[in-house]
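Here the structure comes first, spelled out in structure tokens, and everything after it is commentary.
Note that one protein chain is taken out, while the other chains of the complex remain in position.
== chain A ==
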Amino acid sequence: MKRIYTGILIIFWLAPMLVLAQKQQTITGKVLDTKGQPVIGANVFVKDSYDGTSSGTDGSFTFTTTATGAQTVIASFLGYEQQEQSINLAAVGEAKVYFKLKEKLSQLNAVTITAGAFEAGDEKRSTILSSLDIATTAGATADIYGAINTLPGAQRVGEEGKLFVRGGDSYETKTFIDGLLVQKPYNSSVPDLPARGRFSPFMFSGTTFSSGGYSAEYGQALSSALMLKTNGLPEKTETGISIMSIGLGASHTQRWKNTSLALTADYTNLAPYVGLVKQNIDWKHAPESKGGSLVLRHKTSETGMLKAYSSYAGSKLALSQDTPEGTANAVELDNRNFFSNLTYQELLADKWTVHTGISYMHNTDNIQVDEQDIAEQDIAEQDNTVQAKATLEHQLAEPLWIKFGSELTLRRYNQQYQRNENAKSITSGFDEALTANFAEADWYLSNSLVARAGVRAEYSALLDKANVAPRISVAYKTGEHGQISAAFGQFYQLPEAQFLKISDNLNYENAMHYIINYQRQKDNRTFRAEAYYKKYNHLTKYNTDQPYLPSSYSNSGNGFAKGLDLFWRDRKSIKNGDYWVSYSLLDTRRNYRDYPKQAVPTFASKHNLAVVYKHFVPGLKTQFGATYSFASGRPYHNPNKTGFNQGRTPNYNDLSFNASYLTNILGNFTVLYVSATNLLGSNQVFGYRYASNPGETGTYSSMQVGPPAKRFIFAGLFINFGGQGIHH
């Protein structure tokens, strides 16, 4: 009995040691990827145990385990799909396990379609330009369009200030805010006076500039789409004021847990400025504007977001414009613009995302042209546009994403024209209802190959015509840093309002894009090269002799544009420095509007170059920026010579500069900003205007078209109150 007790006791005592002395089995093997390359540092372990190790530099591993019987061995590594293998540990003393890990399909690693698209965002890790880059580009004076003008594909057209992309006219580029069309993205202006964008670059956290081949989600733009994504909830409650050489501004942002409300008010008046700095223009009323906006953000759930934006601006300017005939016209412009944009986005159950939105814009322009001793013309224009849109996005399978949606755009446009005080006012205009449906699929064949196919179908009630536009793009990753992309697409656009108001017996204008692109991104250096060919059909033409006759208008125009765009950005080589270089080569001809034959349009220059440099000097707490722009001469029509658009302006040169000094005034974060354009005082000629009739000598007299002033100098002080001081 005693022995038995002792025996039991010994067994009990030894039991834990038996567990510890249990026979250990060795598991060895290798972790490779699908290409047979070793995966280094992969986690290899027996499921539900601590036993495991990390793979070595050749992918091999060895570890011991006390587990027995049927077991599961797991290998996992960042960016790869986890793999499990069953082994029986009782059967062998040493088990061998081999893994071939498959790369995980991830939006982060996967190839993205870059043909035509320049993405700028704050969230995306490898963006080419950020919102701040846009705001601090010298020469752009914090204008989104000015900054985009330093990217390849954009043409510098000084007298317009708008975006002209790859041989396309400015009306061929459309701006979208959170997916919704902005009918009038620029301030109203009069001929030869450059316009600016209506929206501050600080409103947006993402900008995509597409110079062609864009998604089927966007329509009514023959050449280019600028897609702007507004900010989410602001970080904190704060108040800001700005004191500028051209006006004043104030803003207040109130932040609650899931909601924010921001109000802004601004007043600009160039009168003091134009009084100080010599102008090429005889201002009668320097540009003056009053405006305000209201921005509401509400997080409806963890994944839902409601955004509302409304703005109103009223502006006025008057000047005396010289004519080639030697007389002067008094021109006056009055503008009122109201814009509202409401969007809602939510992640629905199970991989479905819905985006909905509605936008409204009302714009009124009243222009008076007082032709010396002849007549006073009155032109009034009212433009109202409402757009509603709904889009659904769904991940159908791991590598397959689909997106589809519908859009309705209603537009009412009216113009009243009075030739002189005694003449009858002529009203012309149109009502349009454009419906569009689109569907698009992104299919990731692997992490290095993606294909996108989409189609957009539109119907215009005004034209009573439909169009179907297929769009295809592919992208292939050639290595870890490089990739090639190609895109093809059909693009349709209604003729411009100035033609539709007279004739609705017209067709869609059409462009076909072919794009091939190579991009390499490594260590904060980006290189892009893109070649394209664009073919235009059905451009609107008219007969100048009878501009008020509907039958004068037709879609018999055509044209083409082909070229090469190069881009290089380097944020690495120079400490605290950052620069980019854009170059565009363009060959384009078109026959549209009143052109007698195919010719190079007046807005196209063969060579465009922009060099943008930014440098932060920590000791001075100042960022300096400089931009050099070059454009080869543009065509103009000289009626004194035979041929059409045969003249060439001199080359365009501009060197602009800016500096932002960051400081604080009584503990409030403050930025002092100065900028100047055309430092070298180059003579910038945008074209020549000719008299409509030859003079007594038989020649048409002419005058040069240039900038409103040789330089534009701007200074501003921006103070932020109530910031909790937690910026980096």
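Keep this in mind: a contact is a pair of C-beta atoms (placed from the backbone, for glycine too) under 8 Å apart; a residue touches a chain by one contact, two chains touch by 3 or more; residues count from 1.
Note that in this section contacts and distances are computed from a predicted model.
Chemist: UniProt names the one chain left off this complex as which of "Phosphoribosylformylglycinamidine synthase subunit PurS", "DsbE family thiol:disulfide interchange protein", "Tetratricopeptide repeat-containing protein" or "AzlD domain-containing protein"?
Modeler: "Tetratricopeptide repeat-containing protein"
Chemist: Which candidate, A:Ser54, A:Gln85 or A:Asn638, sits in contact with the chain we can't see?
Modeler: A:Ser54
Chemist: Just to verify: which one of A:Met512, A:Leu564 or A:Leu662 makes contact with the chain not shown?
Modeler: Of all options in A:Met512, A:Leu564 or A:Leu662, contact with the hidden chain holds for A:Leu662.
Chemist: For the chain that's not shown, point to the residue among A:Lys96, A:Lys284 or A:Lys621 touching it.
Modeler: Once the missing chain is taken into account, the touching residue is A:Lys621.
Chemist: For review purposes, identify every residue of chain A that touches the missing chain, sorted by number.
Modeler: Interface residues of chain A facing the absent chain: 2, 5, 8-9, 12-13, 15-16, 19, 40-43, 45, 47-54, 74, 76, 78-79, 108-109, 122, 125-127, 130-132, 235-236, 523-524, 621, 662-664, 667, 669-670, 723-728.
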